[in-house]
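The other protein chains are all here in position, but one chain of the complex has been omitted.
Moving on to chain A:
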Amino acid sequence: MSTRPRTAVATKSRPSTASGRSTPDAQPVVLPADRERLTGFYRQMMLIRRFEERAARAYTQALIGGYCHLNLGEEAAVVGLMSALRPSDYLFTNYREHGYAITRGIHPNRVMAELYGRSDGVSKGWGGSMHMFDLEKRMLGGYGIVGGQIPLATGAALAIDYRDGDEIVLCTMGDGTTNIGAFHESLNIAALWNLPIVYVIINNRLGMATTVDRASAEPDLYKRASAYRMASDRVDGLDPVAVFEAAQRAVAMARSGKPFLLEVVTERLRGHSVVDPAKYRSDEEMALVTERDPVHTFAAMLVADGLLDEQELAKIDAEATLQATEAAAFAENSPFPDVSTLFDYTYATPVANDSHRLPGQPLFEPAPIPDYGVNR
């Protein structure tokens, strides 16, 4: 891993951008949008940051169970991608999805309540950290099985195409997912049928502890699209503006009926999940990762470009912290689902002989013991 100069625009330089689309090193940043958009990006990134830190704390307090994978380090990627979507577009993602849920417009309270397993949770407490779903915001699921969301997202794009709709599907996945069969089968189908979908690889360079180099025979993951004659691109995932611009191009292509594969190179600031101390990463590596922290570098850029001052940054931070705190309080006060609802969601269409038996109950009420006349 090479070091790089630490300048305000350096976030542009990190991945080798094979497409040549990203701004080369040392050129001034060309701002594509106004102050409001950029400060909006920062506000959303900071909200993810503070929300995830609050979630990690709640997890260590045993208020959150199961697995808990955080978007820390991926804030720029999440915000850049989500900003390129219309409200009517669909999102399928994986189990590292709290930030996507919030940025898609689901209230942080409902996301936190889901983490706490409460009835006000976005999936009513049935999904947990890995399975957030909201039809209204068209977030059609976090999915816990690596690669499981990819065929589903492809099918959603098929449904859009079937109805001649103008929505698109954006489907995110981790770098490790590109080795699973479902990835290849789905890209093949999407390319054959010209489906309106953008596949996004969030490449944080680690599948748990296994690096891309050790898992993928073609470590330039965006190149895998070429096997399906699909257009692709790679972008610096630590720069929300670069991600936004690349995502806009990808989304436009999908909307024209051509699937697209976008690789977003990012960083994982913590372990694979909250309980992973990531001892397999060296102190030197972690120092570099910390130095590249996308929230901090974007803040520095905004200050350097005169878009925000330190006081405004602090205000945004305070607001995000307050939202995260409020979310935790809301979650803690939300009731657990009533146990009487246990059998409410097995089937959408009620069906004869659906079992409502609890573990200790017999299948049939015990029959009276026959009277053989022995005790007379």
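Just so we're on the same page, contacts are C-beta pairs under 8 Å (C-beta built on N, C-alpha and C of every residue); 3 or more make two chains touch, one makes a residue touch a chain; residues count from 1.
We adopt the following convention: contacts and distances are computed from a predicted model.
Student: Name the absent chain by its UniProt protein name; which of "ABC transporter permease", "Aspartyl/glutamyl-tRNA(Asn/Gln) amidotransferase subunit C", "Aspartate carbamoyltransferase" or "Alpha-ketoacid dehydrogenase subunit beta" is it?
Tutor: So, among "ABC transporter permease", "Aspartyl/glutamyl-tRNA(Asn/Gln) amidotransferase subunit C", "Aspartate carbamoyltransferase" or "Alpha-ketoacid dehydrogenase subunit beta", the name matching the hidden chain's UniProt entry is "Alpha-ketoacid dehydrogenase subunit beta".
Student: For the chain left off this view, which of A:M45, A:A153 or A:V274 is in contact with it?
Tutor: A:A153
Student: In the full complex, which residues of chain A touch the absent chain?
Tutor: Counting over the whole complex, chain A touches the hidden chain at residues 90, 92, 121, 123-127, 131, 133-135, 140-141, 143, 145, 148, 150-160, 162, 181-182, 185-186, 188-189, 192, 344-349, 351-355, 362-364, 367, 369-370.
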